[in-house]
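Every protein chain but one is kept in place in this view of the complex.
A, B and C are the chain letters, set down in written order, and residue numbers restart from 1 in every chain.
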Amino acid sequence: MNRIQNNIGSPDKETARIEAFSDGIFCVAITLLAIEIGVDAKHVSSNQDLARALGQLWPKYLAYFVSFINVLLAWVGHHSLFRRIRTADNFIMIANGLLLMVLALVPFPTKTLGLAMGTPAFRTAVLLYTGYFVAVSCCYRLLWFAAARHRRQLVEGITETQVRATTRAENIGLISNSTILLVALLNPWLALALSFAMWIYWIALG
Amino acid sequence: MNRIQNNIGSPDKETARIEAFSDGIFCVAITLLAIEIGVDAKHVSSNQDLARALGQLWPKYLAYFVSFINVLLAWVGHHSLFRRIRTADNFIMIANGLLLMVLALVPFPTKTLGLAMGTPAFRTAVLLYTGYFVAVSCCYRLLWFAAARHRRQLVEGITETQVRATTRAENIGLISNSTILLVALLNPWLALALSFAMWIYWIALG
Amino acid sequence: MNRIQNNIGSPDKETARIEAFSDGIFCVAITLLAIEIGVDAKHVSSNQDLARALGQLWPKYLAYFVSFINVLLAWVGHHSLFRRIRTADNFIMIANGLLLMVLALVPFPTKTLGLAMGTPAFRTAVLLYTGYFVAVSCCYRLLWFAAARHRRQLVEGITETQVRATTRAENIGLISNSTILLVALLNPWLALALSFAMWIYWIALG
Partner (left out) sequence: MNRIQNNIGSPDKETARIEAFSDGIFCVAITLLAIEIGVDAKHVSSNQDLARALGQLWPKYLAYFVSFINVLLAWVGHHSLFRRIRTADNFIMIANGLLLMVLALVPFPTKTLGLAMGTPAFRTAVLLYTGYFVAVSCCYRLLWFAAARHRRQLVEGITETQVRATTRAENIGLISNSTILLVALLNPWLALALSFAMWIYWIALG
């Protein structure tokens, strides 16, 4: 029996591949966020002209900053979930595929936000952006539902307390992102500020 | 003898690298699908204007959705094949290289589909799209032909039943994608709906 | 206890993933530098016309060259740091996340430099470019501060001399990049030449 043959019937190996593939998508998606940022070729008539053009890109810098942090935290959350999963069945595969499909789209709401910030279309862009992260949270919640529905798919030594803590964390993510979406209806800037507050929470949570 | 020297004469290691490289291409190709989606900078005169522009992107959302699922299933199928392959000879390398060359092109039929959906050029775009996936199926069939032509290239414990099951799965893929291409000549929407039906089949197959 | 379960409580594994993810971002960012380089579709009226257009791209070639080397050295420096880190706490994670966020932006100052070289806006572009690498250095300095503040986060056998050597290297990076930024205020070309001199230093340092 060689190394490759061992894969047949070894679900752990398959989980490692799903994680590596997911990591790759996180990686490419997060790096593609940056390619939207740039000045037009016409803004090189003088140093002042270029400096002004660079300054006017602030909505794109801000959108990049917000999305990079969000995707980075999503990546940390993804590992957090998969560290608790021992083997992936069809349902988990589909839920993870759905999550990756939504996540790879992140350059779209990000560039829309960078485009509309400071324009009359700001509220719509923030609704798209915050709604997008509600969809991301739903995918995480679904993935954890798929994983936790049978205890045999979780790692062996996991305690009931650890399972409940993860469930609570996913619920908090979904509820807080939904709240931020509702706040965006009232005040787009307040919604972005609330996102920032949630980062502190997730980072403190570790 | 150190770790690297062991590579000389160790075909398994080489297969691992081919798989990692293939995974990387699947990863980048699938994530690049998203960069086509975006609104023009002119659609920010009002919230309604941006909302309407976002709504009019539905063909791009649909094309992204369809292609993401197709590439994800192709990735699952790629692992499925390589789990049965013990060592890669020249023929397998070429067949896999051909498959990757076709697969990395996926943003091209996808954006053509997203462009032409809802226009008078829809049928041509669907023919390109469905024809493209016939080409993908041909590559998979060729790869499996290359792998299964000598039993010594397959993993040791593999049974005749497993080999035949894989052959049947690859044949079904090729036949169903060819059928979808023929249906696209009659009715493009029906062809896309059939693709959807095939996903259910592949997912149920695991 | 299986492989995945072992991850719980194994900080090494988590560091390996952070490194792999960081490597992925370095990889994609460095490769995306090249997509900016190309001639307009109109320059194909004759062989001379295309040759002239290719020649006029020299600022983009130079910007690509400079940034590729800088990111490559940054990648070497990143490994150098992580080879000394045993386990990542929250502070290290945040510092590394900040570093990746800044680093993934590298196509932006690079294309601005390629755009403005040889124009009246050159000085502003060089200030952006050199200022950008001061920001990169600050992130490295912060990451090493986060890692070295508690000896228990460093690898076990590390000596006081090795820690001090790394601290000195990060300080030299920050000071030299800041000096290059100041020089850019006086003479943009001299600043780029100094970058080149620093490469020799870093490469000689190994």
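Everything that follows uses one rule, which is that a contact is a pair of C-beta atoms (placed from the backbone, for glycine too) under 8 Å apart; a residue touches a chain by one contact, two chains touch by 3 or more.
Every value quoted in this text rests on a predicted model; they were computed, and no experiment measured them.
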Query raised in the report: The complex has one chain that is not drawn here; which of the drawn chains does it touch?
Result: B, C
**Report entry** Hidden-chain contact residue, picked from the options C:83, C:149 or C:164
**Finding:** C:83
Report summary line: chain B positions in touch with the non-displayed chain are 1-5, 7-8, 14, 17, 20-21, 24-25, 27-29, 32, 35, 90, 93-94, 97, 100-101, 104-108, 111-112, 115-116, 119-125, 128
Report summary line: Per the touch rule stated above, chain C touches the missing chain via residues 12, 15-16, 23-24, 26-28, 30-35, 37-39, 41, 43-51, 54, 64-65, 68-69, 72, 75-76, 79, 82-83, 85-86, 155-158, 203-204, 206
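The rule we apply is simple: only the chains that are shown with their structure count from here on.
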**Report entry** Chain contact topology (line, ring, star, complete or other)
**Finding:** line
Report task. List the interface residue numbers of chain A and of chain C, divide the shared ones by all numbers used, and answer same when the ratio is over half, different when under half. Result -> different
Query raised in the report: At what distance in angstrom does the C-alpha mean of chain C lie from that of chain B?
Result: 34
Query raised in the report: Between chain A and chain C, what is the gap in Å from one C-alpha centre to the other?
Result: 24
Report summary line: Among all residues of chain B, those touching at least two other chains are 28
